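So, chain A:
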Amino acid sequence: MRYAETGYNLEIDLTKGDIEKVMTDPRDMELYLGGQGTAAKMLWDRVPPEVEPFSEENLLIFSTGLLHATPAPSATRSSVDTFSAQTGLYSHSLFGGFWGPELKHAGYDKIIFRGKSPKLVYLWIHNDKVEIRDASHLAGKGSLETAELLKEELKNPQVQVAAIGLAGENRVYMSSIEHYNSSASRGVGHIMGDKRLKAIAIRGTKDVYVAKPAELHEICIRQYKDIYDKGPSVMTHSHDETWHTDVFAWGHARERRKGFWNKELEEEWKSVTDSVFVRFNGCFNCPIDCHASISLPGQRPYFYKCYGKLTYAMAAYKDVKFNYNMLAVTQEHGLDSFSTPQVLAFACELYEAGILTDKDLPGFPKDSGERFFYLVEKIVRRDGVGDALANGVYWAARQIGNGAEEYDHNTTKKFEQVPLKLGALNYPYFLMYATGEKMNITQIEGSFPQNPIPDKEKRKLFIEKWEAAPERFKKYYMEWEPRTQPSIEAAVNIVDWNETMHYIDDSVGVCAFVSAFKGQFNKSSYHINNYPKFISFATGLDIDQDKLWETARRNRTLIRAINNRRGLRRKDEKPPEDHWKQRIPEIEAKLIDEYYRFKGWNEDGIPTKKELDKLSLGYVAEDLMARGILTDNEGASSKEASAEKKE
Partner candidate 1 sequence: MRYAETGYNLEIDLSNGNVEKIATDPRDTELYMGGLGTNAKILWDRVPPEVEPFSKENVLIFSAGLLCGTPAIGCNRTIVSSISPQTLLMGYSMMGGFFAPELKFAGYDKIIIRGKSKKLVYLWIHNDKVEIRDAAHLAGKGAVETDALIKQELEQPKAHVASIGLAGENRVHYASIEQGRSSASRLGLGAVMGDKGLKAIVVRGTKDITVARPAEFINLCDEVLAYIQFREENPIEGVPPILAGLGSPQEMQLHDEKWHTENFTWGNARERRKEFWTKEVEKKWSATMDSVQTRLLSCYNCPMKCGASINVPGLSTYMMKCYSKLTYTMAAFSDLDFGFKIVQRATEYGVDGFTTPQVIAFAIECYEAGILTDEDMPGFPSDSEGRFYWLLDKIVHREGVGDFLANGTHWAAEKIGNGAAEYAHNNIKKHEQLPLKLGMLNPLYFLMYCTGEKLNITQIEGNFPQAPFATQEEKEAFVKDWHQVPDEKFKQYVLDWDMRGERSIPYYPTSQMSSEIVDWQERMHYIDDALGMCAGLSSFPLKPAYHMHNYPKFISAGAGIDMDEDKLTQAARRNRTLIRAINIRRGMRRKDEKPPEDHWRKRFPELEKELLDTYYAFRGWNEDGIPTKEYLAALELDYVAEDLTTRGILKENGEKPAKRR
Partner candidate 2 sequence: MKDVLEKKTVKVIKVNVDKCIGCRACEVACSAFHATPQYSSTNPARARIRVIMDEFNDIYVPIYAGEYAKAECNGKNVYTVDGKTYDECTFCRASCPSRDYFKEPDSGLPLKCDMCLDEPPLEEPLCVQVCRSDSLTYEEMEEEEMEEEEKPGQLEIGLESLVNKHGSKRVMESLARMKEERE
């Protein structure tokens, strides 16, 4: 009897049209839990570094989290894992909604795609009945439109659909996989498009079992209340945008506009929001409503994610109304609302600089807003210069050339970062930007506060209520004075904790917004102290805090190894040059050294054999050594290996 997980994966070969239901090894759950963890294992085992992202051998894996479809609230995040054509590295994105739990009730933990379909298809899963069905009639259709059409075509309003839009079909690097009010936005949609897979539609009516029913129920009921009381994402609910408009940079991650926000604006933007707002909605079995249905006059309604509210507006120096209009278009096309606005702003900068001309952009409008709409249509069709821009800032800059590289100033490992430009170097953030495997800071940061509370008494109160934090972090926090940096040792621990929570969330499928991301506000309902209960009651695993922490470390290290195998080295681990005004090279170097040491990696950022064995990743060590990436005297890194690595 398997608890929490179904014990089956669905293996789909799109080239041959093969469909297999494969039983999984229970031991993997103990080692990697599920979700991202077990997906990483699979990518390691089955996708050697030679495999190009756009090739039949690349895998696209949709994983439910370990706690999906158990009564544990807010376990909704499915994880999509593959190799990205943009970074050439491991790529990982998450989406909530209803899709993951539905997959589990259909009887599967994962869907693993390999190969490429000769023509556009979609996958229809109804419990044991699985079909690959023609999708030529859906070509070019919007992502939400597709969902609606499929529900009708399949005569089943309860079907849950994840689909790509035109952007995905055309392998745009910023393309997303959209599902209802959530999307896997960061660097996976283009692979789904490359496999000619338009959508996955699921209906499941099977039971999912848990090991310790009564105990689990008891803590879940309390958890519902706790999550509700700690409240939803303020980004959807609050009308005060001071923080975003002041702190984040406008345009192409260029300018900060302190004091931009005022009461009049708040009134004005609020009335705009009220005019298009339909209702708040939430994800499966989650009591908070971080999302909203938006309905623009004369257009199909769409559902926005907490974060997408201002990214286009700020990139285009426009207002919230523009943002709503932009989202209506980009969500149907299936575009990431973090990187897309930056690519658009980047293109506008190139035009201003004369690097892109009217020849490249015939009939390019004057107004920045109209320019965005213009560019989006070019990009999703890979039309003209849109073809270059569709590959993201890093590659576009190089394809366009003649000085465009200068304007690629906000990417890390070829990937667009959130538009932040700050003053003093921040130790933990430096490490997170430099070393994060997830590329996206919001998926790395979160448990430890970004700033200390100035008043010591208040800080004391804060840590007294801080049930999420292991003791040492309370100490670090108490010692941390405003306008100072935590000690290097503290910084390393902080990063480790932040990461650890995300790696747990992503393997059990819990939303970071009730866990890893909320710790800094003292509002995480799931944390290292109660997670073991939820996991062991649900799965029957005998797991405690230390074992859980170690599991997270295992997953994190495995993913690091996957990237090392694809050439990632220390030299790649740097935040955007201008992220902080003042940089301190020697401290930065020290931070990296300490962090690697703490992680059990060598100075080039490659896990040592010792560490790998300790984490029962011996097979990884063997492979890395066989490939000469690790040497027997595992201290030093393999010069050849890093030399090999060329752009």
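Operating definition for what follows: a contact is a pair of C-beta atoms (placed from the backbone, for glycine too) under 8 Å apart; a residue touches a chain by one contact, two chains touch by 3 or more; residues count from 1.
A word on the picks: all candidates are chains of the complex that A comes from, given by their letters.
All of these numbers come straight from a predicted model, not from anything done at the bench.
Student: Have a look at 1 or 2 and point out the one touching chain A within this complex.
Tutor: So the candidate in touch with chain A would be 2.
Student: With touch defined as at the start, can you tell me which chain A residues reach candidate 2 in the complex?
Tutor: Going by the criterion above, the answer is residues 69-71, 73, 98, 105, 144, 148, 157-158, 180-181, 204-210, 213-214, 216-217, 221, 224-225, 228, 278-289, 293, 295, 300-301, 303.
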